[in-house]
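Excluded from the complex is one protein chain; the other protein chains are retained at their positions.
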Amino acid sequence: MSEKKKFYQTDEFRMFMGKYGIGVILIFMIFVIAVMKPRFIYPSNILNVLTQISVNCLIAYGMCLAITTGGIDLSVGPQLALVSVLLGQFIVVRNMNIGLSIILALAATTLFGFINGVLIAKFNMAAFVVTLATQLVIRSIAQIISDGKGMSMASQAFKDIYSGTLIGVPLPIIYMVVISVIMYIVMHWTKFGRYVFAVGGNVNAAIASGVDVFWTKALCYTISGLLAGIAGVIFTSKTGSAQSNIGVAYETDAVAACVLGGTSFAGGISTAPGVLLGAVIIGCIYNGMNFLNIGSYYQYMTKGIIIIFAVLLDMVINKKNR
Amino acid sequence: MSEKKKFYQTDEFRMFMGKYGIGVILIFMIFVIAVMKPRFIYPSNILNVLTQISVNCLIAYGMCLAITTGGIDLSVGPQLALVSVLLGQFIVVRNMNIGLSIILALAATTLFGFINGVLIAKFNMAAFVVTLATQLVIRSIAQIISDGKGMSMASQAFKDIYSGTLIGVPLPIIYMVVISVIMYIVMHWTKFGRYVFAVGGNVNAAIASGVDVFWTKALCYTISGLLAGIAGVIFTSKTGSAQSNIGVAYETDAVAACVLGGTSFAGGISTAPGVLLGAVIIGCIYNGMNFLNIGSYYQYMTKGIIIIFAVLLDMVINKKNR
Amino acid sequence: MSNSEYILNCDGISKAFGGTQALKDVQLHVKPGEVHALLGENGAGKSTLMKCVIGLIKQDSGTMEFEGKPYQVNGPIDALNSGISMIHQELNPEPYLTVAESIFLKRENTRGILLDKKAQNKRCQEVLDKFDVSYNATTKMKELTLAQVQMVEIIKAVSCDSRLIIMDEPTSSLDSTETEQLFEVIRDLKSKGVAIIYISHRMEEIFEICDRVSVFRNGTYVDTKSMEGVTRDELISMMVGRDVKSVFPKVDCKIGETVFKVENLCGDAFHDISFEVHAGEILGIAGLVGSGRSETMRAIFGLDPITSGKMYLEGKEITNKNPRSAIKKGICMVNEDRKNYGLCLLRSIRENISLPNLPARQKGLILNQKREKQECQEAAEKLTVKAASIEHNGFSLSGGNQQKVVLAKWILANPKVLILDEPTRGVDVGAKSDIHTLMCEFAAKGMAIIMISSELPEVMGMSDRILVYHEGRISGTIQRKEILDNHITQKDILAMEFAQHNKD
Partner (left out) sequence: GSSGSSGGAASAPASEAPASEAPAQSEAAPASEAAAEGEAAADTAASGGDLNGDGKIIVGYISKNTTDVFHATLNGAAEERLDSLVADGTIDEWTGILDGNTDAAKQCDLAQDCINYPCDYVIILPAESTASDPAVTSMADAGIGVIVVNSATDSTDSAAMAFAGSDDVYAGELMGNYVMEHVEGGGTFVHCQGIIGNSAQIQRGEGIANTIEKDSGWTKAADVPCDWDASKAVNTVDDYLAQYGDDLKAVICDNDDMSSAAQAECNAKGREDIVCIGVDGNQGPLQMVKEGTLGATVLQDGAGQVNAGIDAIVASIKGETVEKKIIVPFVLVTPDNVDEYLK
C-alpha cells in the first residue's frame, strides 16, 4: 500500500523470517543470556538444557499432530501419570521385566490415545472437550491403580533409561534426536504426514480426495498417546518414582512449544523442526531465567509475554494481506 | 438406511431432545440420586447446590461468549486470583471502602479481559494461545501483588456478600439469577448478541453484513473478564481470604458447563439457559457424588464420563446426516 | 435394469435429509463416451445424487451399477478406485498444499514408504503444461484465485484417468476462454470413451457440449432426452413445470439523478476507475474473470483498501473504511462468494436476513423481535425462498435458495446503491427470472444498481449501461440502446474484454 517499504516489509525479509524467524529469535535469546552469564553456553549446560527439554519435546510432537489436524490433546499430562503408575505396578509390585513393562505401559497410553482419536474422529466431537474429559478419566485410573500413593523405582537399570549416556551424550537427548528424525520423516516424507496436513487444511477437500479422515485423525491421537507414554517413561526414570499426580499442566508447555514452532491453531500448518526449536526455546527460557536470577513470580509472566510476542511477530511478519 | 425408524430416530424426538435434551438428562440424574438419597432434593440441599454453582455459572457465561465467537478464555482462573488479591490490598491493607474496592478490582479484570479481546480480535491470534499466555501473566501479577501470601478478609460486611440472604435465599443465588436474566437478554434479545452468533458462525459474512467484528469479539472477552471478576468477589467472600493461588483449573468446569449446555466449539451456537443448565448439572455431579459416597479417585472419572456421554448423546440425537 | 449399453445405472434412488426428501425414486443412465447433462432447478437434487454416486453420502434406498457390476461405495476413495471422479460444486481447495500435492493427494508418488516429491512435481508439471496455466506445480493453493482453483480441480479430476467424470457446475467461476478450454478437454475425454455427467445452469453450455440430458424436478426424475431436437423452452418447462416468461424481464424505468460516483479509483487490482450510477439505473459490468471487477466493488464496499481516488454519494464525498460504514450510508453489496461472505449457515434464515438490519429494529437496547420476524418472513416470501420455515438454518437450503436469502438481507436494508456481484451464480432459471424481476422493481423505486456478471447475456439483457473491464481498467462503455439496435453484439463485448477493440 505505502510506496516505500520498510526493510521488514520486504518480501525477502518476510520469506526469511517466515522460514527461520523462530531460529533467529532463539539465537538472539541465547546470545543475550550468554553475554550476561557465559556459563549458559558451556557444553555442560547445553547438554543439560537439551536433556531437560526431552520430555516436553516428545509431548509437543504429539500435540503438534493433534493441532495440525485442527484439534488438541489435553490428556497428555495424565498419560504420563498412567505410564508411571503402571511401571510401578509392573516393575516393583509384580517384578516384571523392565522392557516388557515399558511395552505394556506404552500400549496402555497408546490405547487411550486411540480412544481419544476414535471419539474425536468417529463422532466428530470437539477435541478440546474429548481430551478434557479423558484427562479426568485417565487421571482417575492412575489414582485408582496407585491408590494415590507414590512408589520408589529403585532399579538402577530402570534409572539408567534417563541417566545413562551414549558416547558422553545423555540418553534422553539420544531419544529426542531419534524421535525428531522419525517425526520429521513421518510428517514431511510420508503419505500419512501429507494426509495430516490435508485433513487439517480442509477436511472436506481431504474427504473428497479419498483421504481416510477417521484413520488419519485417530492415528494422530494414537501417536500422541504413544509419545506421551514415552515421555512418561523418561519422566518416571528421571524421578525414580511411580506417581499418579505427575504431569499436571504439561500440555501448556507442549502447546507453547508448538505455537513458538509456527504450528497454526487453525490446522494444516506445522513443521517438525519448528516444534523442536519451540521446545528448545521453552527450555532456554526456563534455564535462562534461572541463570538471570529472574524472580519466580516474574517467570510465568516472562513466559507468557514471550509467547504472545512470538506469535505477534509471526503475525506481523507473515501478515495476511487484507 | 434402515426402513423402520427407532423412536429415538424420529424427527419429533430429535427436535424435542435437541431443545430440551440437557434438561431431560438433568431430571434423570436428579431422579436417580434422589431415589438413592432422598435428602438430595430437600429444599436446603437444592439451595446449597445453587449457591455452590454460582461461581462456576458466572465464569461459564463469559466462557460461553468466548466459545461462541469461536475462541476460548483460559485466563478466567487467574482472574479470580487477581480480584482476590486486589480486594485484599484495597480492603485490608489500604482500608478502603468495600464497594469502591470491588469496583476497582472488577475494573482490573475487565481491563485484562479487554486486553485478551484486543489481542485476539485485532491481531487475529488464536484465542487458546493468547489466553494461555495472559493466564500466566495475570497469575504472575496476582503473585507479585500478594507476594504469594494469603490475607484474611475478616470484615463481616464483606463476608456477607457470600453468606447473606434475601428473603431466605442466599445472595449468590440472587446474583446468579440476576446475571442469568441479563445474559439471556444480552445474548438473545440484543444486537450485540446477534453479532456474537454471526461472528462465531461466519466471520466474513458478519463483516460483509456490517458487523464490527473487532468490538464484538473484544466485548465478549471483556464481559468474560468482568464476570470472572464478579465470580472472584464471591469466591473471596466465600473463603474469607485473599490469595493468589485460587481458581486453578476453574476454566475446566466452566468449559464443561458450556459444553453440557449445548455450546458448540465450532462457534456460532449456544444459549444462555443451556449454560445455566450445564452449570446446574456440574453442581449436581459434585454434590451428588458426595451424597452417593463416590470415592475420591472415582470423582474425576465420573465427571469425565458424564461429559463425554452428554456430548455423545447430543451428537447421536442431533446427528449430522452423512 | 442392468444394461451393458450404460456405464452407470442408478435406479430407484431416494434420499431424505431429516424432513426434506431430496431425492425420490430417481434414475440416471449414462453411456460410455457421452456428455450427459443433468438439469434441474436449485434444490432439485442434482448434487445430492452425485454425492451418492461418489460415496460422500449414502442413499436411503436404490441401487447403482457401474460398468455392468453392482456398485457400492463407502467413501470417495471407493469411487476413485472404481474409476469415478468428481469436480464438486463448492470449491474445496487445500490452502496450504502446493498444486502438485493437492492434485495428487491420495495418489502420491512414493519410493518405498517415502514420498518422492521430485518425481511428483515433475509429473504434475507435465499435466499442467498441457493446460495453459500461469502457475506451476509448487505454487501454494492459497495463492490462486477462485478461477485458478477451479481449473486445478478440473485438472485433478481429469488426471485421475477415470472412466466417469462428474462435473458439478464446473464453469460457475470460469470465464469464456477458460470455459472453452474446459470444453476442449471434455471433447478430448469423450474421444477416449470417458463418460461425463455435466451439471450447469447455463443453457448455452448444455447445448454446446452435451449429447443427452436428464431432467430432475423437486427431487423426482422427469425424463431423459437426446440433445438433438430438444429446444431450450422444452427443457425449461421440463425443469420448472411451468412456463418461464421472457428471459430477461427488463423494464425501462425513469433514470434519475446521479446517486453514486467514483473518480480515478485505484486499488491493488484496478486502476483509474471512474463511473457514475443514477437512480433507477442498472449498471452492468462485464469483463473476464480476474479483470478486477469484484475487487473494485469490494473496495467501494470497504472490504478492500483503496489507494487513491474519490467516491461521491449524492454529491457528497465519502470514504468507506469497512462495510459497516458503507451500509450505514446506504451502499450494500451482495458478494460473489456466497459461502464465505454471504451466510452464517449455522444460524436461522431469520437471523441471516436481519443481521445487517438490526440497528434500525431496536426498542432501546432490546430488539423488536416481533417486527423482525414479520419483516423477514415477508422478505423471504417475496423472494420465494424454499424452506419450511424461516427458523430453519442455512445448511438445509440448496445453493440457489441460499442466494435468495442473501438478497433478502439487502431488500430489508433498502439501500441507495445496491451492488450485486454475480447475483445469479448457481441460481436456476426460474429463480434467476425472479431475481431479475426484483432488480427491476428496485430500480423502479429509485435505487441505483451495479451488477457484475460473467454471463454476457445477463449483462446485456438487464443493464441500462455496461462498463467493460480489461485488466483492471475500464475498456469501454455501452448504452442499452446500442444493444437494442444491434449496434453492439456479444462478440463486440468479448472483444472489448480482451481489449482487441479499437475505438476508431
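Read from first to last, the chains carry the letters A, B and C; within each, the first residue is number 1.
The definition used in the following text is that a residue touches a chain if its C-beta (ideal position, glycine included) is under 8 Å from a C-beta of that chain, and two chains touch if they have at least 3 such contacts.
Worth saying up front: this structure is predicted, and the values here are computed from it rather than measured.
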item	value
Contact list for the unshown chain, restricted to visible chains	A, B
Touching the absent chain when the full complex is considered, from A:T165, A:T190 or A:T239	A:T239
Residue touching the undisplayed chain, where the options are B:N124, B:N204 or B:T239	B:T239
Residue ranges of subunit B at the interface with the undisplayed chain	37, 39-40, 42, 44-45, 48, 51-52, 55, 143, 147-152, 154, 159, 163, 235, 238-241, 243-246, 248-249, 286-287, 290-291, 293, 295-297, 299-300
Residues of subunit A (touch criterion as defined above) contacting the omitted chain	39, 42, 44-45, 48, 51-52, 55, 143, 146, 148-152, 159, 163, 235, 238-241, 243-246, 248, 286-287, 290-291, 293-297, 299
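What we mean here is this: only the chains that are shown with their structure count from here on.
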item	value
Chain located farthest away, centre of subunit B as origin (C-alpha)	C
Whole-Å gap between the CA centroids of subunit A and subunit B	29
For subunit B paired with subunit C, centre-to-centre distance based on mean C-alpha positions, whole Å	43
Where subunit A touches two or more other chains at once, by residue number	none
Contacts with 2+ other chains: residues of subunit C	56
Residues of subunit B defined as touching subunit C within the complex	1, 11, 185, 189-191, 194-195, 197-198, 200-202, 204-212, 264, 266, 268-269, 321-322
Residue ranges of subunit C touching subunit A (in the complex, touch as defined)	54, 56, 75-77, 79-80, 86, 88, 90, 92-97, 101-102, 105-106, 108, 110, 113-115, 156, 304-305, 307
Residue numbers on subunit A that touch subunit B, as the complex places them	72, 119, 123-126, 128-130, 132-137, 139-141, 143-144, 147-148, 252, 255-256, 259, 264-266, 297-301, 303-305, 307-308, 311-312, 315, 320
